[in-house]
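The other protein chains are all here in position, but one chain of the complex has been omitted.
On to subunit A.
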Amino acid sequence: MAGLAGVIGPAFGYMPALGGTEVTLAPWRALLAWPGLSGAIWLSVFSGLLATCISLGLTLLIVAAWQGTRSFTWITRALAPLLSLPHAAAAFGLAFLIAPSGWVARGLSPWATGWDRPPDLLIVNDPWGLALVAGLVVKEVPFLLLMTLAALPQADSLRSQMVARALGYGRVTGWLKAVAPRVYAQIRLPVYAVLAYSMSVVDVALILGPTRPPTLAVQILDWMTHPDLGLRFQAAAGALLQLALVMGALALWRLAEVLVARRGVAWAASGGRGVALDTALRPLGAMGALGIGLAVGLGLAGLLVWSFAGLWRFPALLPDIWTLRNWGGQSDNLRRIAAETGIIALGATFIALCLSIAALQAQNTARISGIGLIYLPLIVPQIAFLPGLATFALVLGADGTRLAVMAVHLVFVLPYVYLSLADPWRAWDARAGLAAASLGARPARVLWAVRLPMLGRAILIAAAVGFATSVAQYLPTLLIGAGRVSTVTTEAVALASSGNRRLIGVWAVVQMALPMAVFALCLAVPALLFRNRRGMQIA
């Protein structure tokens, strides 16, 4: 909220710290005068909507075509770890894979393409933003898939699907007609978050998106960080425009939902079985899932290889010379910034866990109103309110401190930690608490000696999610850190335009390894601690 207020003032020329004491429309005139504006707006809307449509469509297709089969378990197991991967690392991986000098081009050269040197093609940063869309899809499908998985039991999906199949429906058609409406109602909020995020993302757009013009969000950041402080007014106006665009797109999406629902009801009642569709759609879903897994897997492998590459001639599939020099040259810097990243992430995660547990515990006895507000940062685009927060931090003199960065990370870590802890917390058998209390345990002892240990696994997973969320934050770190606090993510993204693949490889590998290591640790600790407790294993 404070962030939004901090944007509205400067957008109308009011910012005493920079000499803007009058309310004027000048920032808006300057914004409208920027020749790239219409292109940037179009790009943001187009890439955001397209990425959301593809992500949602592919997610529903995968579930519809494969739910209840062994392949489905396999698909979800393969895609789930991608959730902990920072967007920027996935984007770098994809960029390295599809770039003219990437493995795709190398694999096809020279036998299929005839290239003996990297072609001069604009695959990454293409003017249509298609690489950007691809980068968003590979990260959003795993997210939506996990959200859908959580919604399936409540939608009574397996039995509904069985009934539809028994009535002679094909897998995909039966699922879409019988289960999809209930599932969609449950995943609506995550879908909105994906749309808002895709339209306003900065780090992925910096790595994969077009440059002339860039998306609106990237341009706003450019103005925000420009040495000419006068451009801050224009940036604030742009941030408000971005907010309006996202709100408009959300309204449009809502309208489309109504129309699709209306047509869908008629379609569901029309009796078409769609059995033949399965032969085409089932492989399509599987290929989509496989494609994402391969793209990210190979992309990450590519990052790793580049980080150890010396001389690497085109079109050789592996470097001619392997070296540790890329790592050695960075080691001091790496150690310092990785430690900074870890401290910030641990701090934000710890506070988020304490707040979440306190809030959930308080809900045992009372309803807390306004708890939904913590989800707001997932819907409101970062670029729309972070500049305002940065201004506040500047005025308070808190910008560029580790504590301020931790605090702004908390804004994004808290909703994810709360989200992943709330369901297991509520699913806990309250009779265990009653049994403990009837044995004479006070409420505090019930919490510490019974509830928290029994939920230990869920708490550690929530912590890992929080840690990964913090590590992945680019814009908050950049704007609040004001160049004095940096994390592996800001370092890696800052290298994006340098084109130094070896250096990017090093930083991106660290960026993906940090959250993965924490995830592995958080899975290993309870597995080790409770290795002799069958009742604590995943059911």
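Basically, contacts are C-beta pairs under 8 Å (C-beta built on N, C-alpha and C of every residue); 3 or more make two chains touch, one makes a residue touch a chain; residues count from 1.
Here, contacts and distances are computed from a predicted model.
Engineer: Missing chain, UniProt name, options "Anti-sigma regulatory factor", "Formate dehydrogenase subunit gamma", "Pirin family protein" or "Putative thiamine transport system ATP-binding protein": which is it?
Structural biologist: "Putative thiamine transport system ATP-binding protein"
Engineer: For the chain not shown, which residue from A:Leu229, A:Leu403 or A:Leu439 touches it across the whole complex?
Structural biologist: Reading the full complex, the residue touching the unseen chain is A:Leu439.
Engineer: Would you indicate which residue among A:Trp34, A:Phe350, A:Tyr375 or A:Phe530 is in contact with the undisplayed chain?
Structural biologist: Considering the complete complex, A:Phe530 is the one touching the chain left out.
Engineer: Of A:Val260, A:Leu311 or A:Ala449, which sits in contact with the chain we cannot see?
Structural biologist: A:Ala449
Engineer: For subunit A, which residues lie in contact with the unshown chain of the complex?
Structural biologist: The list for subunit A reads 429, 431-432, 434-443, 446, 449-450, 453-454, 456, 530, 532-536.
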